[in-house]
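Questions regarding the structure given below will be posed in turn.
Omission of a single protein chain aside, the complex is shown with its protein chains in their original locations.
Letters A and B mark the chains as written, and numbering starts fresh at 1 in each.
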Amino acid sequence: MSAISHEPQAGGFRLSQLIYDTRYRSLTIQVVALILLVLGLSWLVSNTVQNLEALGKDFDFGFLTQPAGYDINQRLIEYDSQMSHGRAALVGILNTLLVALLGCAAATILGVFFGVLRLSKNWLVARLAAVYVEGFRNVPLLLWIIAIFAIMAEGMPQPRDFREGGGASMLVGDSVAVTNRGIYIPNVVFTRSLGGNEVVAPEPEEPDDAGTTGVASGTYGGSRIATGGAGVSTGQDDQDAADARNAQSAAGEDDAAEGEIVPSSSALDWLVVLGLLVLGIIAARMVTAWAKRKQEATGKRPRTLWINLALILVAPAIALFLLGAQFDYPVLGGFNFDGGVHLRNSLIALWFALSLYTGAFVAEIVRGGILAISKGQSEAAFALGLRPNRTMRLIILPQALRVIIPPLISQYLNLTKNSSLAIAVGYMDARSTLGGITINQTGRELEGMLLLGLFYLVLSLVISSLMNVYNNSVKLKER
Amino acid sequence: MSDTHAQTQPFVRGEMLPESEPPLAEKGAVKWLRENLFSGWLNILLTVVSLYVIWVVLSTVVPWTVLGIWDADSLTGCREIRDARYGEGMEVACWAVIADRWQQLLFGFYPRDLYARPVLALLVFFAGIAPVLFTGLPRKLLWGSLAAPFVMYWLLWGGSIWGPIVVALGLAVGALAFQVGNRAQGALLGGILAIVVPILYWLFLAGPLIRALASVLPIGIEFVPSDDFGGFMLSFIIGIAGITLSLPLGILLALGRQSDLFIINKVSVAFIEIIRGVPLIVWLFTASLLLNYFLPPGTNFDLMLRVIIMVTFFASAYIAEVVRGGLAALPKGQYEAGDALGLDYAKSMRLIILPQALKIAIPGIVNTFIGLFKDTTLVVFIGLLDPIGLSNSIRATTDWNGIYWELFVFIGILFFICCYSMGRYSLALERKLTRENR
């Protein structure tokens, strides 16, 4: 350390000081490292440029605007084969996000469930949970995805078994059909959709179901490939629909005179309903905070359960009623079920496989987290007179969470990245559309892979920063 | 006192009663069952549900597995035997495909008469890794660990023995250059020489030297091209090569991430985050589709090598995080002790910090290896014949087209055995470490 306090002699700077003087050495090392890095990168870039030139290719993202030419079965936004590669990539990206979101939620639930079961006093249950955890942790995910996909295809009844005498029947009052092509559940549609409804003349004409299936918003692309005109709401349609609504209200709910309104749903409807729900939750939280303040001030906690429930539920319920919500049940058609929402086998298999696989890791994390809390904590809680469930909720879990959350973040990241194995079951995620068929058809592997890598990178960074924010909020605050 | 006592207590037992059996409900199997399976309504329910699940799974899987047919030469043969043996409509496994193709699933297309070589290479790997894992062994064996990669390379690919030897000599050249530079100018020059001289040696001198030695003394074994590698052997090679090669890079990255030097720190962080943020399958496609773009025109690696390079980069980012955990777990006093002894950065890392940090990191490294080993199945998407890729090829022959579950079950069981045993090992190691640290 004496070197630092020592005043350098005036004008005595020698070149060798760059290496031997601790004041300059780190700077020297960094500059050298920077130069090497820049050299290395420019070497790579110049190689790439030369190679592209030799192959007669250019670096151009123009292919994103060309027509894709292939169909995608699960679409959260409107898409058909004449739309651009960029649009196809977006559809894939949304599908990735969907399965990642569903997977993370299910993996957390499964993980907590089996993590607790592994600690169960019941020997058999603890063993079974252990078999689950070890089985899924030690066999490659790819095998599990393929196996679950095949089991679903072989174990579930075919749609044609639902015909008379086929031996299969729909569940929950003929509203849910579990088939080997996926699960059909009722869809919520609106007779007074904000996106506009198509009106079908009262002649005995078959209603065009494109209107109900064309735009699947916020739900799992419950649409089949509709090569006829899909129910896209154009401005003209809106006008028609508004006219129809006016006519309808004038006729006093007697719609038979004007024509039959085809129920449909649009993004706007769901935006309104979900927006009201979120507002209700925020209001309920404010009420809770108020109750807490009151409790701290007076020692008495006002009852807030019913107020909260009302705040959360009433507004969306009114909105649903005003929009004329009704269920669109799946009905057995020619080859398949029509109507409703179709959760495809590929989605379900991938979702199950991802969440079962990641759930096994989460179970270990949860178990470790609970075991890490010293026994004295629960004993102390009991000594204070807390009941067991309160002990768990107020003492054990908050402390266990601190241990659980950091590794949980990396499991979420793993799950998101592993969703790129969707190709094995033909789930059209970003890797299958942008990184698969698009690259195949256009031969733009450099640009496509770059975009794909960038997408995953951004997604990972977003997830980890969001989770880190949460982690910081539950972290032990040392004072 | 004694009389009152005698009066109030008319009877005092003079001898112990013989030990009697505990009540029936409090001993043996019954007690165990009661405590572990039927201790309450919830538990009874859980037990019944579990038993039902076990029954459903076993009743479908066991007959299919046990009654499986081993002696047939094609799927049609299997079906004929099945119909003759069990009558129509019974579904049983056709294990004959495993009997016919197990060598391929394990070794790919590696020449049959040379199977001893990959097995030997695996043994060399275990011998090489033993001194690292078991600290009780003499330290001199670490020299063997250093030689093991070259021996393994030679055993697997074969060819002239001079290739690996001459390349390994580069290490000695590097060490020599370090000594010379150290003596002449100090550690810094030594370090630079230790990096530059071997690279020059490998780039310009090694090739001619190998050819010269091979023409003078042609010692070698049969050369096996990478295209013949497949099956579990391929998974092992990619996994083991990825982990061992990524260790040095991973340690450097971890040190870089801990470093105070701004640029080095940021570069390490960026490298680690970029690698970890993108799925392995994208990196594998990069290896298969793009790596040739980044290298000088005309360069052409074989695909397996490209995959190993990519997997090494991928694993090094994960290893870096594991090692960083080890570094962070060390008490600050260790760093301060190093400084207090007047050791420079390199020495304090080499002599004090890293040996301890790496020891803590070994379970994490083993877990990373398990993950990597499982992820090697992704190479099927770029056309390498790992076990899953081979299962597709096997199904593409007219004999076995249409077979499905048997191959996946076999592959799954082998993966389970490997990963489970490694997982147990890492768990045992972790327990040992916590005991020692207590």
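Keep in mind that, in the parts below, a contact is a pair of C-beta atoms (placed from the backbone, for glycine too) under 8 Å apart; a residue touches a chain by one contact, two chains touch by 3 or more.
To be clear about the criterion, contacts and distances are computed from a predicted model.
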> Name the chain not shown, per its UniProt record: "Polysaccharide biosynthesis protein", "Amino acid ABC transporter substrate-binding protein", "DNA ligase (ATP)" or "Carbon-phosphorus lyase complex subunit PhnI"?
Replying inline: "Amino acid ABC transporter substrate-binding protein"
> Quick one: which of A:27, A:77, A:150 or A:331 touches the chain that's been left out?
Replying inline: A:150
>> For the chain not shown, which residue from B:120, B:189, B:213 or B:249 touches it across the whole complex?
In response: B:249
> In the complete assembly, which of A:273, A:362, A:437 or A:463 touches the absent chain?
Replying inline: A:437
> Residue-wise, where is chain B in contact with the chain that is not depicted?
Replying inline: 75, 79, 100-101, 104, 108-109, 112, 146, 149, 153, 163-164, 167-168, 170-171, 174, 195, 198-199, 202-203, 206-207, 225, 227-228, 244-249, 285, 288-289, 292, 298-303, 305, 309, 312, 380-385, 389, 391-398, 401-402, 404
>> In the complete complex, the non-displayed chain touches which residues of chain A?
In response: 55-57, 69-73, 81-82, 146, 149-150, 152-154, 158, 160, 180-181, 224-228, 333-336, 338, 344-346, 423-426, 428, 432, 436-437, 439-441, 443, 445
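Here is the rule we go by: only the chains that are shown with their structure count from here on.
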>> Please tell me the distance, in whole Å, between the geometric centres of chain A and chain B computed from their C-alpha atoms.
In response: 32
> Of all residues in chain B, which touch chain A in the complex?
Replying inline: 32, 35-37, 39, 43, 46-47, 50-51, 53-54, 188, 260-264, 267, 273-274, 276-282, 285-286, 289-290, 292-297, 370, 374-375, 377-378, 380-381, 388, 404-405, 408, 411-412, 415-416, 419-420, 423
>> Can you tell me which positions in chain A touch chain B when the two form their complex?
In response: 19, 26, 29-30, 33-34, 37, 44, 47-48, 50-52, 54, 120-125, 128, 134-135, 137-143, 146-147, 150, 413, 417-418, 420-421, 423, 431, 435, 439, 445-446, 449, 452-453, 456-457, 459-461
